[in-house]
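Note that one protein chain of the assembly has been removed; the remaining protein chains are unaltered in position.
By written order: A, B and C. Residues from 1 in each chain.
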Amino acid sequence: MALTVEQAKTWLEDFYTEIEAQKQYLSDLDTPIGDGDHGNNMARGMTAVHEDISDADFASVSDLFKKVAMDLISKVGGASGPLYGTAFLEMSKTAAGSTELKDLVSAALAGIEKRGKATTNEKTMIDVWSPMAEKLNSDEAVSEADIDQFVESTKDMVATKGRASYLGERSVGHIDPGAMSSGYLLKALVKVGA
Amino acid sequence: MALTVEQAKTWLEDFYTEIEAQKQYLSDLDTPIGDGDHGNNMARGMTAVHEDISDADFASVSDLFKKVAMDLISKVGGASGPLYGTAFLEMSKTAAGSTELKDLVSAALAGIEKRGKATTNEKTMIDVWSPMAEKLNSDEAVSEADIDQFVESTKDMVATKGRASYLGERSVGHIDPGAMSSGYLLKALVKVGA
Amino acid sequence: MKKIINDPGNVVPEMVQGLVRSNSDIVELIPNTEAVVRADKESMKGKVGIVSGGGSGHEPTHAGFVGKGMLSAAVCGEVFTSPTPDQIFEAIKASNTGSGVFLVIKNYSGDVMNFEMAQDMAEMEDIPVKSVVVDDDIAVENSTYTQGRRGVAGTLFMHKILGAAADLGASLDDLEALSKQVLPNIKTIAVALSGATVPEVGKPGFTLADDEIEYGVGIHGEPGYRREKLQPSKALVEELVGKLKAEFNFKPGEKYAVIVNGMGATPLMEQYIFMNDVLDKLADEKLEVVFTKVGNLMTSLDMAGISLSLFKIEDDRMVDGLKHEVKTIAW
Partner (left out) sequence: MKKIINDPGNVVPEMVQGLVRSNSDIVELIPNTEAVVRADKESMKGKVGIVSGGGSGHEPTHAGFVGKGMLSAAVCGEVFTSPTPDQIFEAIKASNTGSGVFLVIKNYSGDVMNFEMAQDMAEMEDIPVKSVVVDDDIAVENSTYTQGRRGVAGTLFMHKILGAAADLGASLDDLEALSKQVLPNIKTIAVALSGATVPEVGKPGFTLADDEIEYGVGIHGEPGYRREKLQPSKALVEELVGKLKAEFNFKPGEKYAVIVNGMGATPLMEQYIFMNDVLDKLADEKLEVVFTKVGNLMTSLDMAGISLSLFKIEDDRMVDGLKHEVKTIAW
């Protein structure tokens, strides 16, 4: 379960393709409980990532992730930019030692939690990353259906962090857009089969 | 055919009532070829006139007209304020000597022409005042139907003065709002039977 | 009609109150009028007064331009309706410190007549008064047989130049001569994306389809010269600068001042994007831009749209006038 540079590139290219396809849907999810830009934000970032990695060679997964982190940090903005940027920055640091999925995902989660000062059950992307890390760390297999279910779980939560928190109870009944995009990212990761 | 103070008051009160009733219609006429305020403008002025004359006594027609002129000048604004104001100011001057209808109307017409630097066939109130003065000066009787026809004649004209002139040829097919309000004024005058 | 007002018939006095009460260091109400005069009386001493005004609904025009270095007083008429002569006369009196008063009038039949009557009243009281009638809107064909062109946002150039000159001590005759020099060199053209709603009327003066614009609309929603589908900013600039070019007969190396004016409901973001395209286009024409201003300066209530005003600079002292320091609410 260790990620190679090739696999990592495939992962990110698949994610890029998915974001392009789901851009409108992600922004639509962000409309009732946010400001309707999550799809645009992610697409802006992943377009830059795609342009920078598709024809480039990377000596290591760590180098590749560092590039991805920088692109996301400098292109996305909003809340998701620093969160995904920090996730990849932490994964880059970890990948210098290990590219085991459980180590990478745990590092990303720690970065997101630190950056966003949030925890589980606050209706954010953490509610996808956290159960994912947990399963991996107990050496359980994670299916795409599992991830769909992590994403879906945010629907019934009350948002207490990010823009959706302004809605309080009214945020219930909507899937969190950042959870959805994180779901796409992690499903793409599962798919490369590392 | 000389106007008394009582008749003059009746005239102006009738005009006030008519303006109140036709306020919306006058503004509607002013919408396609102007700025849609002629009814409001006239109503603002005639409300002031009504308040100032209904319970007051006037020593002469001249005094009464002076009061009316001042109210119209200071309350109406726009194009119609100075025009009607000047008309009553000139009628006030003339009334010191004669209150014959033909003298009054001729004085008003001269005032309007001077103030507006306009002449007949420019699709303005002059196209009502001018034929009215002409008929009176040739000692012909003027019926309400005659006045309706003066007003109606502005419909086919091209405006070359006032706001409607910005429309050029496109002003054709619409009755001039100032001609309509002048029609009301002169029909009310005919009705008092001086 | 969705407006933050109380009584549609009372919007002007309430607005003027709000304006004066929140800017008492700059303007004060002239008693018993809807006109305002500079609070800084010291700045008017020995200077010719500059008075302007017109219908309300164009805020910050005109009251927002009263203050040291610009207007001495401004008269606020009913919405889109010329003010009355008695109010203009009060503004003239309040602005006269002995050197006379210069009137800046926009070319509408109502404004011209009311200001002329006020001028008559002032002359009867021996106050020397001169005036200029601004007619910068090139959307209207000019002809001696018509009312002629309307006065729109280019009028602000006149206010600024005359205000600066008066501040520096120009006489009434100087100001008249200066106004004649400025007048033929200011031209404006607008494009509207939506009509304006006068509170007492309650519905827009005209309506445009969701994808329609109208070129050449006046500041009271007077009709323009063409309707068409919404265009990108660059195409709007192409059309509007094209019209101005034909009027000015641009020659490479000429100097221009530029105002991009929002009509009321158009965000500043769009105004800056439009200005960016205007500057590109004027550079293509090899013109030198010596002064720029962007903002909601002469609005039409809630109309969406923009007007573009150019001022051809034939004398560099005009630039000094444009840059002369002022203390107003809105310049």
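Definition applied: a residue touches a chain if its C-beta (ideal position, glycine included) is under 8 Å from a C-beta of that chain, and two chains touch if they have at least 3 such contacts.
In this text the structure is predicted, and so the values were computed from the model without any measurement.
Q: Counting the whole assembly, list the visible chains that the omitted chain makes contact with.
A: It touches the following shown chains in the full complex: A, C.
Q: Out of A:50, A:75 or A:102, point to the residue that touches the absent chain in the complete complex.
A: A:75
Q: If the hidden chain were put back, which of C:109, C:194, C:309 or C:328 would touch it?
A: C:194
Q: Which residue among C:34, C:116 or C:302 touches the omitted chain?
A: Going through C:34, C:116 or C:302 one by one, C:302 is the residue touching the chain not shown.
Q: Need a quick check: the contact residues on subunit A for the chain that isn't drawn.
A: 27, 31, 35-37, 40-41, 44, 73-83, 85-86, 115-116, 160-163, 165-168, 170
Q: Touching the absent chain: which residues on subunit C qualify?
A: That gives, for subunit C, the contact residues 2-7, 11, 14-19, 21-23, 56-57, 59-60, 64, 193-194, 210-211, 213, 230, 232-234, 236, 258, 260, 264-277, 279, 292-294, 296, 299, 301-302, 304, 306, 330.
The rule is simple: only the chains that are shown with their structure count from here on.
Q: Farthest from subunit C in C-alpha centre terms, which chain would that be?
A: The most remote chain is A.
Q: Round to the nearest whole Å and give the separation of the Cα centres of subunit A and subunit B.
A: 76
Q: Quick one: report the Å distance separating subunit A from subunit C, using the average Cα coordinate of each chain.
A: Computed from C-alpha means, the inter-chain centre distance equals 54 Å.
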